[in-house]
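Removed: one protein chain of the complex. Kept in place: all other protein chains.
Read from first to last, the chains carry the letters A and B; within each, the first residue is number 1.
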Amino acid sequence: MPRLKAGEKSRISFKLNGRKVSGDAEPRLLLADFLRHEIGATGTHVGCEHGVCGACTVRLDGVAIRSCLTLAVQANGRRVDTVEGLAEEDGTLSRLQAAFRRNHALQCGFCTPGILMSLEDFLARGGEPDEGEIREMLSGHLCRCTGYSGMVRAVLEIVEEMHEEQNA
Amino acid sequence: MKPAPFDYIAPESVEEALAVLAEAGEDARILAGGQTLSPMLNMRLVEPAVLIDISRLPALDYIRRKNGHIEIGAAATQNALENWPELAAQAPLLAQALPHIGHFQTRNRGTVCGSLAFADPSAELPLCLALLGGEVVLQSASRQRVVKAADFQLGMLSTAREADEIISAARFPVAEAGAGYGFAEMALRHGDFALAAIAVKAGKTGVRIAIGGVADRPMVRNFPAGIEGAALDDALNDLAWDLAAADDPHATARYRRELVRRLGRKTVEEAKSCRV
Partner (left out) sequence: MLGTENQTNYIGKAVERIEDAALLSGQGRFIDDLPTAPGTGHAAILRSPHAHADISAIDTSRAEALAGVHAVVTGKDAELWSEPFLVGVRQPMQHWCIATERVRYVGEPVAIVVAESRYIAEDALALIEVEYQTLPAVVEVMAAMAADAPILHSDVGSNLVNERQFNYGNPETAFADATHVVRASVRYPRNSCTPMECFGLVAEYLAAEQSYDVLANFQGPYALHPVMARALKVPGSRLRLRTPADSGGSFGVKQAIFPYIVAMALAARKARRPVKWVEDRLEHLVAANSATGRISNISAAVAADGVIEALELEQIEDCGAYLRAPEPASLYRMHGILTGAYNIPHLAVTNRIVLTNRTPSGLNRGFGGPQVYFALERLMQRIAIELNLDPLDVIRRNLVPAASMPYRAAAGAVLDSGDYQACVSRALKDGGLAELEARRDAARAAGRHYGIGFAAAVEPSISNMGYITTVMTPEERRRAGPKDGAVSTASIAVDPLGAVIVTADSIPQGQGHRTVAAQVAAEALGLRPEQITVNLEHDTQKDGWSIAAGNYSSRFAGAVAGTVHIAATRLAKRLAEIAAPQLNATPEDIVFSGGRLFARDNPDNSLSFGRVAGAGHWSPSSLPENMVPGMRETASWSPDQLVAPGEDDRINGSAAYGFIFDFCGVEIDADTGQVRIDKYVTMHDAGRRLNPALVDGQIRGAFAHAVGAALYEELAYGEDGSFLAGTFADYLVPTACEIPEPLILHHDSNTEATPLGAKGMAEGNCMSTPVCLANAVADALSLDEIALPMTPSHVTEHLHGAERPPSTDRSEAPAQTLPGKGRGLTGSGASLVPAPPGQVWQMLLDPDTLAAIIPGCESMERLGENAYRAVAVIRIGPIRGRFKAVIQLSDLDAPHALTLSGSATGPLGSGAGSGRVTLLADEKGTRISYEYSAEIGGKVAAVGGRMIDGAARILIAEFFKRFAAVAGGTAGETVSLWQRVARLLGLAR
């Protein structure tokens, strides 16, 4: 890739939730800002811009990362998945989303998209995480509304379901 | 809270990266995982002219055994190391320390070498490197040199790396036969930087302890192999004082000394107990 000059925009394209998107970004543009304000995918939130709160978490090539600590140019040509891609086309919630709703795992919902994206990666890695491991993974996110109980319950339910399916 | 303008380049090869670095020197920053650099960019604590992104250079993305070391390339993430199948057997200390580094989400991107490069006095990986007596491979366009851990980290956020060099790899010695390893840290919340972090190797010839988070860099000391009881307490007490801890908003100097004494003792005992 040629050297991109400060202040000059270049064309960035990637697969967002399975669809190709593109927009213009100068080198310093954060991926979070690009997603939100260039592409219009505002489901990914920004809560600290210094990597602690986790609200901006998306999957880059499947891996949960902070989009506030990633440059838009770094996503060029790759795969990005965000909360907008979780539900079915017709709006049917995914299993994880439904478990969140059932367990009152969210209030304001500002932290939720990042948490869901972390969990998508975490749960995809298999294994049967116990409550301690789930909490440890969730500690990469801050939620100010819920006290975390609902989301811990939701994840435990999913893990249990996955376990039962595997045994079936 | 947005970064100041910079040029960006994702070189195709290590050589290209080094050439750009040779030209830009002090004005360039190497971007690997970005888990430390990016917040500093966002806060405008760092305003480089050019960012050289090595995160996707396949030549730097490896973890391998080599000459009694585990050699970790500059693009390898902490998560990759955590999931390296041989980790527990080859580097039990790292296996214990890695889960304490930030969080799942930051380890997914943060690199091992990046942590060494940043030289945070509280960071776990520099502590492990210091305890194990590992080394760092520094590469510039014109030369390569290998620097011992003790000579690499010079103080708070500063290392022996010259402006035209990148850390191309870090080398952690593999576990010594018959030695036991222990790791403990006290952080205020899970994943926070340690108020004190302690790594211990209990080998046949001696007990080696390294303390992070207290002085301006990891500090290592050797105790006799059989040290225990009051002698261990005495040694840890002197070590605690020698580190010249200072008060900060999160903990007093005294608190850190207590951690060195108490967690130090526990960790030494733990290391001894898993000596095989």
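For this structure, a couple of remarks:
The rule is simple: contacts are C-beta pairs under 8 Å (C-beta built on N, C-alpha and C of every residue); 3 or more make two chains touch, one makes a residue touch a chain.
All figures in this text were calculated on a predicted structure; none of them were measured in a lab.
Of the listed positions B:16, B:242 or B:269, the one in contact with the omitted chain in the full complex is B:242.
If you put the hidden chain back, the residue from B:9, B:24, B:37 or B:113 that touches it is B:37.
From the options A:75, A:106 or A:123, the residue with contact to the unseen chain in the full assembly is A:106.
Listed by residue number, the positions of chain B touching the unshown chain are 1-5, 29, 37, 39-40, 43-47, 118-122, 150-151, 155-158, 186, 188-193, 195, 215-217, 219-221, 234, 237-238, 241-244, 246-255, 257-259, 261-263, 266.
Residues of chain A that touch the chain left out of the display are 26, 28-29, 36, 41-50, 52-53, 55, 82-84, 86-87, 91, 93, 97, 100-102, 104, 106-113, 116, 134-136, 138-152.
What we mean here is this: only the chains that are shown with their structure count from here on.
Across the complex, chain A meets chain B through its residues 1-7, 26-28, 30, 33, 49-51, 54, 57, 63-66, 68-71, 73-74, 118, 121-122, 136-137, 139-141.
Partner chain A is touched in their complex by these residues of chain B: 1-10, 12, 20, 34-35, 38-39, 41-43, 49-51, 53, 55, 79, 99, 102-106, 108-109, 189-191.
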